[in-house]
Structures are given as structure tokens and as C-alpha cells.
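Quick one: the structure is below, and I'll ask about it shortly.
Only a single protein chain was left out; the remaining protein chains are all shown in position.
Chain lettering (A, B and C) follows the sequence in which the chains are written, and residue indices restart at 1 in each chain.
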Amino acid sequence: MRYSAFAILKNALRGNRDWTPAWRKPEPKSKYDVIIIGGGGHGLSTAFYLASVHGITNVAVIEKGYLGSGNVGRNTTIVRSNYRLTPNSRFYEKSMELWRELSHTLNYNVMFSPRGVLNLAHNPGQMDTMAERGNQMRLMGVRSELLDRDQVARLNPGLDVSGSARFPIEGGLLQPDAGNARHDAVAWGYARGADQLGVDLLEGTEVVDFLKEGDTIVGVEVMRNGERSEIRAEKTGVAVAGNTGRVMKMAGVDHLPIESTVLQAFVSESIKPIIPNVVTFGAGHLYVSQSDKGGLVFGGNIDYYNSYAQRGNLPVWEEVTSELVAMFPNFARLRLLRSWGGVMDMSMDGSPIITTGPLPGMYLNAGWCYGGFKATPASGWCFAHTIANDKAHNLNALFTLERFKDGNPIDELGAGPTPWYH
Amino acid sequence: MSGFRLNLRNGVGDALSDETINFTFNGKPYQGRKGDTLASALLANGVKIVARSFKYHRPRGIFTAGSEEPNALVTLRIAGRKEPNVRATEVELYDGLIARTQNSWPSVNFDLMTVNQLPGKTFSAGFYYKTFMGPSRPGHKATQFWWICEQFIRRAAGLGKGSAHADPDRYARMNAFCDILVVGSGAAGLAAAQRAASAGAKVIACEENPTLGGALQSAPDILDGEPAKDWVSHAWEELAQEPNVTVLRRTTVQSYFDDNTFLAVERVADHIAQPEKGQPRQRAWNIRAKSTVIATGALERPMVFPGNDLPGVMLADAARRYAVEFGTSPGRSICVFTNNDTGWLAARDMAKSGVIISAIVDVRLDVADHIRAAGEETRAQVRIGAAVVKAKGFRHLSAVKVRDFSEATGHVSGHERTIPCDVLAVSGGWSPAFHLTSQQGGKPQWDAELQAFLPGAPIQKWHCAGAMAGQFGLRSAFRSGEEAAVKALADCGLEDGESSVPVIDGDSVDHAPAPVLEIKTPGKAFVDLQHDVTADDVHLAHREGFISVEHLKRYTTLGMATDQGKTSNMSGLSIMAETQGKPIPDVGTTRFRPPYTPVALGALAGERYGHLAAERLTPMYDLHVEAGAHMYANGPWLRPESYNLPGENVEQAYIRETIAVRKSVGMVDVSTLGKIDVQGPDAAEFLNRIYSNGFAKLPVGKARYGLMLREDGFLFDDGTTWRLDDNRFLMTTTTIGAGKVMEHLEYHHDVVWPDLKVALTSVSDEWAAVAVAGPKSRAVLRKCVTDCDVSNEGMPFMGVRDGEIDGIPVKIARLSFSGELAYEVFCGAHWGRALWKALEKAGEKFDITPYGLEALSTLRIEKGHVAGPELNGRTTPLDLGLGGMISSKKNFVGCALLQRETFSKEDRFQLVAVKSLDGQPITGGSHLVAGQKDEPGRSQGHTTSMCFSPELNCYISLALLEGGFKRHGEKLFASSPVRGKHVAVEVINPHIVDPKGGRMHG
Amino acid sequence: MVDQPEMLSPLHDLAMPRAASDTAGVELGERLCASLVQVQAWPNTVGRVEKALSTLKGEITIMPSGPGRWLIEDESEGLEDRLRKKIPSAVGAVTGLTHGRVVISISGRKSEWVLASGIAIDFSTDAFPVGETRLTHHHEIGLTVHRTGETSFDLYVFTSFSRAFWQWIERAGEEVGYSVT
Partner (left out) sequence: MRLTCPYCGERDHQEFTYRGDASARRPSLDSQSIDEHNAYVFDRANPDGIHHELWNHTSGCRTHVVVARNTVTHEIISCDPVGPFAKVMK
């Protein structure tokens, strides 16, 4: 059923009885052309682009929980392409292109909202670092503006721009075309789009092992409704974000340049609009925006330790909230409603991996760290290309597994091979 | 006060004192009593509509008497203390309180936003995903349409308004340790705390409410011959006297973290107009407990039927508490609708307090005799096997319609009777408040008998007790509290204590409800009152395939409001279960997350609100400020950027300072350098492994510049290290790198080479340091240094000597970051000020000029010395032209991976300098491009550190340029589109000043 | 040789004596050490270092500060040199920290309360008996806490952070009232 204002009216008149499921709940077939493990944003978008761009529709997405139960359903929804290094810059700008059309591509309102992302700078040195990034963006054809303190104050009236702030604001870098999108809608929209093209979305189905012929992956073994069964495929793509370590171990790949840690996110009670855009603090680690429902959605650093638990600890609460109320002292009486965690696939350089291999018949999409939500369209698009052609697209050609050992990391922060520093 | 206040007497309105309190609501003055909550005072004044719902702006009345309130959200106070979304049910009345309704316009009684109701079924769950996509034009255009819609939606959404002003109050933290944390002060919590305390355990007990005792505060039972309320108050009073017991009221245990670490938030001064001097508004308690007893009671749940959101519909136990505790009748005529015994008892207790009960409606046919007897005491009409099928009224309840109901089929039948009433007290049974255990991942378990989820097996050291554990009866609450304490004592390795359960004379109540939460008759029936989620929305979600509970929640937003579905989750689940034809446990529950109730962000920041991070100051800080220095936040440090003379800007000042150094002499505070004392028989060997260049053979009395690599071959940090003795070195690091270098060394010592005898101590704070630089620097030292020969022979380049300046013991090293003849003078930090002054005095004759970070940077840029911006984590020593510092005679951290092929590629980003060809400044963060402004082409590199070079009389910058080593002489542009700059530059050798080093060696 | 000038504390103009009402919950004070020295033994020389420390004379406070490590305060000057003589490099490492710390003292019936409001260790006397030392922190400020009495503590605070710490402890003391000696 096509979604539109008209459809809503028509259905409302009939008591909303005629709506049909957004996607089917099919039983698994025994064999597919392609299996994608992971019904998160990346898995679903990969399936969608396999079907829509490459005409490969005999595809299953296998999800152990409910669709969107992973990081795509628990992130702070920031979408941007304000990168410093060329490979990232190109890739994320491709994503922006896809974002801008996504609601139409999917016939699903993903609420992409280019409200602007503002990174604050707190001293002249930091302003120069911002300029360095902003200039790279401009040279890559991405809009960016370096704002002085007054411009920042005009944009975000609540900010403490006084000179007496502990870290006075000097200015900031604005990507005006960046913003947010509605996380769940992205998952559901891709799911519905893929389903309509014939992709089987298998929820409640956990991959527990791989089927191998020699070294070659020829399918997976799954648990579904308490029963084990096999699903075969020519090609198996892994897009399980924080669970990459777990899943790859089943395939016998027991070491990777990835560690899993927990990242917490926070939402306040709903209030009337109080910040128009996304703001990040430059003298610590904090990003905040306001959801359409009115909640301030914010997050900061990961909890610095390996974790597969979707919950974090108190130190991060203290850190992010103290930074938030330092930036916006008028937020002190607003209240935190809920916090949660997601398991992050932190790579050794903070940049992703989209590649063929590491085993024959297998394809890997991982290493998204804090930043894979904004990549959802481009990640799926590139991964689909890589799977369909058995070869990386130019846009992801450098996102290899080998780059670390070859000495060619794509290290935006220059933090080195300490995953939790990225 | 209008006629809703009951005749106050012993047992009715005990929470209230005689004191009258004035307050305003929506600008209108009202009176209440001390002890009232805002909710009870509003009820007493006959105020019925207190809020509007989120989506449809439907009128909302008070629904509960506690923190689970979904409806009665108001904005409290004004200006910086303005606080939106406060639950009126929790606000303790104080004189002068100002409260307003929110999310309504022009007023709560007449709200134009109710137009949102008109489109009716079009605003169904998730409708916004299906529309607002705009014309199907690609790119920006398509998004723009949504963006315009979004502006309107955002303004319509949102509850209260935040303040535009900074919060003037302060927040505090408290770190606490105990054997046993008891959460909840009801019968179960009390029993646990008593038993644990009697065993000598260190106990902290937290109670969310201002009064202790939980349900006992209004229980009709007699304990040890005393009314429950009095008994429990005495018991807590006594317990609080014990030295090993801390009792915290107004303190909600909000979050349960790993290893029995808790966050509890105490509302220290929310019940008064404003905090007293020095008093925090709220205090965040970080509690570490060896074991925990969770006795958080249970939350009553409502029934779902058409019209159930009308003001006047409220929970039965809340209505009871308003009558008994607050001496307030929630209405003139009250009808009770229940599926369990507690509704009846609520009716009886209310009637006893003087409330008029018009009817009791129970879906069950089978009601125990003693319960029916209790009902008869109210003199209300009783309808069993019946259900309320509709609540009627314009903006407020005026009557309910009742029909016969079959528990077996769930169908209604028979004649519809109208019962006039202005309050409908509903009880759908009780849900244990297992939020805290769920936060930790505890899996709740369904209890079919109680029709409720129980907390399930513990996965940390917690023990559940009382209603929270499904032990609803008073006796079992006490008993389970004691049992939990016994287990908790065992967790702490403590002996058991004594029992002190009272003799109980009271009702025996069966809390098991009929499994009925929804009455299915046509009309708008609400599940989530705040978010306007209706039973129809749940059905729609099911139809569209959002059948997992988590999908249901996200698609409909059921349970996502400020109350987190405390009163609505169960109804939502039961409707979903029914729709799917599955039992409730198969549908499952959504996960509870911390905090338990919303917490002020200020409270979480605690003492850091207004004091984000400690400032780090050098001993000479005051002198810099006095000298007019412009201070610069550099990590935690505050450092002088430049010493501006009157009328000078930063650039003018640093150029003047730089020239002074090159021409005569300057001095700069370098106390922020990281300093690490490295001692021991293996100190030299250790350093030799850490640095890429050799340190083993460094002579005593000499310093050496060293490079440290990360193990992956990239540069990590740099600095000079001084050999003070055979077995003693003083290492210096960059200011920013100090902490991470220390950890790097400690890691390699502790973990990699523990056999080396070496001791590492941070002495950054031990030493104040001043660099004296310029051709006259030796002359300055000559004037003030005693006990040390500072001549070229006595102190050659890189020499390190001990001496004295004005009686201050100093260490002097002849080092040069500036390229000039220069010295670093170190002394004990507490003499730092004296040293600075002494050097100033000695330099007077040479016009010694204090210089700041900008000049420091300019001097080293001109010299081609690298620093932070060049050590950006992506450069190797080879990239920076420091290949000569890679020892081939030994292995060191990073040496193996430095040999990787890629590092010797010719197109790597390599260090060069560029100079401006047209007199324009090269702004920081510029990129090097080949093309003109309108077509710059791709970035070939970027500038790292820029300055005006007095030496070359033009703007220059260090830069990292692709294949830069071979491109000296090439003409490029330093492009900074974000600053509108495009400057023609020439690539030059970075060693501009004195490339041969004659000056610093001289 | 000129006389050594007096050492100046970063708190010299902050921690001014100031009396509060008699209800003051805590008393705050500040001092510099005449000598503060860290000694580190090697794994096989712990006994020898302990012995060397036991022979120290005068007003000495010895605070354990890590495996085989001690922080030692002497009320007279010159301790570093004396220790260096007793403990050659083969036996251990001696590092002077006289200037690296400022000592902030707190005493009074509310001192545990005030300290606990910013420091996450258990201050009850059973967990932290009189005479013992704890190494911990207040946010980014590292601290050595020495319990000098039932309700009195000396805090050895990094010099560069001593003002920030002092400002914090004054603020924390406001709730219970404080005086400065």
C-alpha cells in the first residue's frame, strides 16, 4: 500500500481497518542468493539496494530480535558529513545525497531534518582545527561555515557564550545541511521497501553458526522459535555492528581490529523547542539535539571498556550532563527521562570496514563506532555494490580490513590503534 | 478553600498541619495547608482540569497521588527556577508557590490546540511516517517540504517550556557506602532495615516520599495496638537514631548500576521556596552497597474503557489517599470501578473519612463476603459482574454508564445504567514496581494468579520484598522484608539480627485481580493518557505488523512519556496479547531503563554544575594576569597567550615579543611542560626502549631531545630528557601529552618490562620552569645565577647544571625551542614566583620581555621545530624530516611497524613551510591547493602552525604537503574558503631561522 | 650565598583566616611541607627501605603510597638529601615532592560529610582508621588523604590544582558552615 496523505484520509474514514502490515512475516526459504545477517539499518539498506539497484531480490535479512533492535534503534540520530579525511568525506557525502531523497526513495517519511550541526570551538587553536575541517569540506563540495561567537549566540540563544565560562566559546563550525533523521523510521522504511521488492525479513531468527565448505561460507545455521535450521546462500553478508566479534567468531575469524564497547544515550522529558539544531561541545565530548517529540537527545563518550551489555555506568552520566549544563545553564532544571546503551563496533582507527571477505563467500560491514547511523544509506549502497560485484565500489575501496596492518589507517582523530579513543 | 476538604480529625488528613499556605495556579490565588501536595490542594479547591494531553490536547485531571502521575504536569516557579513538567502530585506546597498549566493556549480550560482532535482518526499511530514527504522532487527540495512541516510539528509537540535563564541553584553530590541499601520505607522496607540494623549492618534507607511508611501511612490496620501510621512513624524514628542507620526521605533511588552502585537523588530544598544559603537544591547520592533490599511496593493500574481519560477518572488508591492522608475528597460523589478487592477497601476507607461513595462496580461476580461487607459500610450501590462502559462528561466527568459484564467472555450485556458521579476511582490491580531490577537486566516473570509480572531471579546482590515481590499482604510484606534482610546480611558476611514484626490487626486482602483490564465497547479508550495512545492505536499497530512489544511501544509511543508507562504498560500489553491471541507473558514487557523518575540534569551534574572542570595554574599565574596577559585555556591549564600592551592586539603583541627575543631576550613560563622523574639502575635502558633515539649513552649533565612513537610507528610525543645522574633522568613532555606519556611509560614498565628497576614519578607540579631566550639570555643569567658557570664552556649547548638564583636552587638546561641562545630554568614550584621576579629584575637592563604562547609558537615555527599540530597522530618521524632520530642500533617501541612499506612512500604528507607571497596572512587550517579561488582543485595538504615571521617579514606557516620534501620552491595557494581567504604561497624549507644552528650553539 | 626566599603557597591569598559562627561544621587550613619525599623500593629491597625509613628521626609522617612506595613528610628541611644518602639507587628511588603538593587540612564534626561530597572513598573510621592513608581523586585532581584524627584529615593536593581544590572545598563547606585557620 502506497503511503500518502490521501491514503491516510481514506483509511481514517474506514476506521483505519484496511492498513496492511508494513512488511510480511515470511517463513525462511532453505536457500537464497544472498543472506544478510543483521536487521539493523545497514543490513536492511543493503538488502534494499541489492534489490532496487542490482536486481538481486532473492535475499533474506536475518535478525535475531525485532527489526531495528540494535544500534539503529538506539542512536542519537545525527546525520552529517563534516569529515576531515578524503575517504570519509566522499563516503559520507554520498550518504547525505541518499538521505536527501530517502523519504521518496522509500515512500516512507524518515524525517530527515537538515537543521544544521554546529561543532563548538573554545580557543583559537580549536578554531583553526575547525577551519581545517571546514575547508576540506568546502574543497569536497560540502557546505560548511565557520561561525564566530556572535553568530553562534544568535543561532543558539541558550548557550553560555560569556567569557567567564570555564571553556569560553570562541566560535564553531556549522554544517548547515546536516541534521537528524528519525531512527526507527529509517529501519522501518528500509524494511518495508526491501520487503516490497521481495526480500524476506526474518525476525526472531538468530544466526548461531555458519555453514562452510572448506573455507567457503555457504550459508548459516539459525535458531528460530527455539529450533535450529539451515539456510543456504551463495553469498553471506555480515552487518551486525556491535556483534561483529561474536558473529565472526562463529565463522572461525577469531581476531579482528574491532572491539565492542557500550555507548549510552540519553533523552530528557519533552519540552517545547529549545534548541534548533545539533550542537557539540568542544572541550569534552557531548552532542545534543531535540527530537520532534521535544526530548533533548544527547550522548557523549563511550564507557571505556569492552562490553556486550546494552547498558552503561554512572561516570558517563555525570560527564555528559555536566558538560550539557555547562553549555546550557538554563537546562539544569530540565530532567533526564531515560538512558540506554548500544554496543559499538569500535575499529582501530575510528573508520568503517566494508569489504569482501575475509572468507570466501562472505562480506563484512563493520567498525561503525559512534557514527554508523548517518552512514546507513551509503553503507547499504556500497555494501550491496560490493556483494553484487564481488568488488568494492570506489567509495569504499579504502575501507578494508588490511589497511591497519598495511599502515594506512583512516584516522580522523589521530588517536591511533586504541579503539576506545575514537 | 471550597467544600472538598473533609472534616479533619485523627485519621483523616493527618498529613496536614494547621498552617495555611498561599499559592497561585495560573495566576489565581489559592490556599492550601502545610502538608498538602499541589495536587491535593488543587483538589481541595475544586480545580479539576490541570493539564492537557500531548497530542490531542484533551483536558486532563489528577490521576494518581505519586510519582507515577501521567496527567497532572505543571510548570513550577519562574525565571531561572522555572521548571516544566513537574508532577503536581509530588509538589509539596510552600508559601508563595507559583504553578501554571502548560501545553495549552490560551488556557487550560479553553485550549485552541484541541483542534488536533478534529482530524480524529487521521492522527492515528505512526501517521507521520506515511505523509509529509512533500513533492517528489529530488534532493534538497524534497527535504524542504518536510522541514517546513517539521517546524509546525515541533512547535505543537513538547510539553512545558524550559527556562531561558541559568538555574541559580546549586547541586551537590554525596558518596556513600553501606552494607545494605533498603529502597522503600513501607512495611517491607522497614522490616528489612530493622532486621539488618539490629545485626549491626550499616544501612541506608531511601524513601521517595517526604513521609516514611509507604502504604502504612494510610493503612487502616492496627499494629502493636497503634494505628499503622503512628506505629510506622515511631518505628522509623527509632531506627533513624541508630548510629549505623541513615534514613533519607525525599530520596528516590533512580538508577541501579553494576556492582550494586546506585544513584539516588534527594530533593533537599524543593519543598521550600528556595534553598537556604549554601544549601543545594538537590543532592545526587552515589551509593555503593554490598547488598540491597528492594521494597518499592506496587503501582496500581487503571482500567481501559471509552472516556477513561476524562478529568475525574483517577486511581482508586490515589482517591483513598487524598481522603485519608490529605483530608480531601477528590469529588462530590465517587464511583469505584474495580477488578479486585482493593477497590472496595479504598471505597470503605474513603467513606469512613467522610467521602460520598455513590457506587461500587466490580467486573467480578465472585466477591468475598468480608469484602462485600466492607462495601456495604459505604452505603453505595453495588454492582458486581458489571463494568463501566463509558465515562461521560464535557471536559470533566459527570456520570458513568454501567452494564453487565461477563468475566468469562469479556462481553457486556444488558441494560445501560447511568450513575452520576464526578469522580470515578478505578483499580485494575497492582503491578510490582520492579523497575530497578529491570534496569539491571533482571527478567520479569509472569504470575498468573496475581496477574502481574514479578521481578524474577536476581542477577546481582539484590533481594526483593513486599508488594514489589508480589507479597501484597501486610503480614507477608513484613515477613518478606525480614527474609530479604537475612539474605542481604549473608551477602555481607554478617550474622543475623532480631525480628521486630508487630502484631497486626487488620484486613486480610486478596490482591489477585480478575484478568480484565479493558472493557471493549465503542469509543475512544485511552491506554497511555499522556501520549494519547488509544486501544485503537494498539490494534492498528498490530494490523501493521508492529507486534513485538518493543515495536508496539516505538510505533505508538505507548509508555514513552514522562511517566514511562508506569500506569499504562500493563493495559497496553494485555490489549496486545488479546489481539494476538497470546497469553501476556508471551508478549513480554518492554525494558525499564534508568532513571526511575525523571531527574534534573543539574542534579546529575551535581557539584559540577557551574564548575565544569578544575583549572590548572602555574605558580606564576597571578603575575601573568597582573602583567595584562591574555589567558588561554589549553587543556586544563590557563596560559598567557600574549602580554598585550595598551592598545595592542594579540598579533601586534606577539610580533613585538618575538622580535624582542630575537633581538635581545625574552622569558616565558613553561611550567606546564610534563615532567617525569625516571630513576633506577635500569632507567637509561628503559628510556632507550621508549625513545626512538639513543639514551643509553647520554652523559650525565646533558639533555637530549627525544621522540616517542606509538607501537604502530606513528609519532606519539616529544621532549627533552636530562640526565641528572647515572641512574636519574628528568623527562619533559609536551603540555598536552603529559598524562598520556606517563601512562605509556607506566604501561611499559608494569606490563611489558616489569623486570626493569625503574621508578616513574610525575613531577610536573614539583617544578616551575621559565625559558629565557635570546642573544642576551646568557647575560641575564650571568647577572643572577650563582654557584654555576653559565659560560659557553661551563654550560655548553644541551648542558644541564645546578645553580642558584637569589638563593633559589635551580636547575638550568641550555635548550632552545626558539633557535636562539636559550636556557630553561627550573626551580621548586613554591619558588616559581620568586624566580620569575628575579629573572625579570636581572633582565631589566636588557629589556627582558615576557612572552606568551603565540610568540613561543612563532619562534619555533620560524625555526621549523614541530609541536602538537604537526604531531597529529597521523605523522611519522620520517614525515616530519626527523628520520635522523630513528636509531638503527637498537629496538624501541614502534620500531618494527615503522618499517612498513607505506611509510617510505614519496607522496606522503611531509613537513614543509610555506610563505605568503602577497602579504596576506595565512589563516590557520588552510589547505594547500593548486588552483585559483574559484577553482581551487583538490587539497594537497594543509597548514599546521602559522604566524607572522618577523624574520622573513611575511606570513608563514608550517604545512604537511603531499610529497612536500621535493616541492620546495613550488607556488601554491593556501586556501581557506571558510574564512574567504586564498593566499598565494611558496613552498620553502621549514628551517627558516638559523638553519645551521649557529645562534643556539653560540 | 643568599638566604633561600620563603616558599609561597598558591593559596597564600585565598586561604585567609576567617572565622565563621560557632556552628561551623568544619575548619579548613592550608600549609606547605618543609620536606615531602617519595621513596620507591625495588621488589627485592622493600625490607631494606623500610629499615632505612624506620631510622628517620624528627617529626616524620610516613604514608604508604603504592607497592614498595612511601610518601614521607618531615617538618624540617633537607629530607630528600638525607634519604638519598640512606637509599642509594641500588636500593630504591628518592624523589622530592616538597613543591609538588600543598597540604589542605580539614577537621571538625562534619569533615567526613564534606569530604564525601566530592571524594568517592569510604570515610567511616572502620574503613579508614586514624593514621592511615588513601590515594584517590576529586575529579581530575589526584589526592593523598591522610587521616590525622577521628574527624581530621590532611589532603596532599597537586600544587597546580590546589586553588581549584580549595575553591571546591570551600564551596562544599558552605552547607555546613566553615572557618579557615
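Here are some notes:
We adopt the following convention: a residue touches a chain if its C-beta (ideal position, glycine included) is under 8 Å from a C-beta of that chain, and two chains touch if they have at least 3 such contacts.
As the structure is a prediction and not an experimental result, all values here were calculated from the model.
Touch, as defined at the top, links the missing chain to these shown chains in the whole complex: A, B, C. When you scan B:416, B:505, B:725 or B:746 for touch with the missing chain, the hit is B:746. When the omitted chain is restored, the residue from B:783, B:900 or B:991 that touches it is B:900.
From the set B:259, B:449 or B:789, the residue in touch with the chain omitted from the display is B:259, counting the whole complex. Contact residues of chain B toward the unshown chain are 257-259, 261, 288, 441, 459, 689, 711-712, 743, 746-747, 749-757, 891, 895-897, 899-900. Across the interface with the omitted chain, chain A contributes residues 245-246, 249, 254-260, 304-309, 313, 315, 348, 404-405, 417-420. By the touch criterion stated above, the residues of chain C touching the omitted chain are 42-43, 46, 65-69, 120-121, 134-137, 142.
Everything below uses one rule, namely that only the chains that are shown with their structure count from here on.
Averaged C-alpha coordinates give centres for chain B and chain C that are 32 Å from one another.
Between the Cα centres of chain A and chain C there is a gap of 49 Å.
Remark: chain A and chain B have CA centroids separated by 22 Å (rounded to whole angstrom).
In chain B, the positions touching at least two other chains are 286, 608, 611, 613, 615.
Multi-chain contact residues, meaning those touching two or more other chains, do not occur anywhere in chain A.
Listing the residues of chain B that touch chain A in their complex gives 54, 80-85, 119-122, 124, 127-134, 136, 138-140, 142-143, 146-147, 150, 153-155, 157-167, 169, 171, 255, 257-258, 261, 263, 286, 439-441, 536, 540, 543-546, 548, 550-551, 554-555, 557, 560-562, 564, 593-595, 598-602, 604-606, 608-613, 615, 632-634, 641, 710-714, 716, 869, 872-874, 897, 900-903, 923-927, 929, 936-939, 942, 946, 975-979. Residues 3-5, 7-9, 11-13, 15-17, 19-23, 25, 65-69, 73, 86, 97, 100-101, 103-104, 107-109, 111-115, 122-125, 127-136, 138-139, 144-146, 157-158, 160, 166-168, 173, 177, 182, 184-185, 188-189, 203, 268-274, 283-284, 290, 292-294, 309, 311, 313-314, 317-318, 321-326, 329-340, 406-409, 411, 413-417 of chain A are the ones touching chain B in the complex.
Against chain C, the residues of chain B that register as touching in their complex are 170, 172-177, 202, 277-280, 286, 607-608, 611, 613-619, 621, 636-637, 671, 677, 679-681, 725-728, 757-759, 761, 763-768, 786-787, 804, 806-809, 828-831, 833-834.
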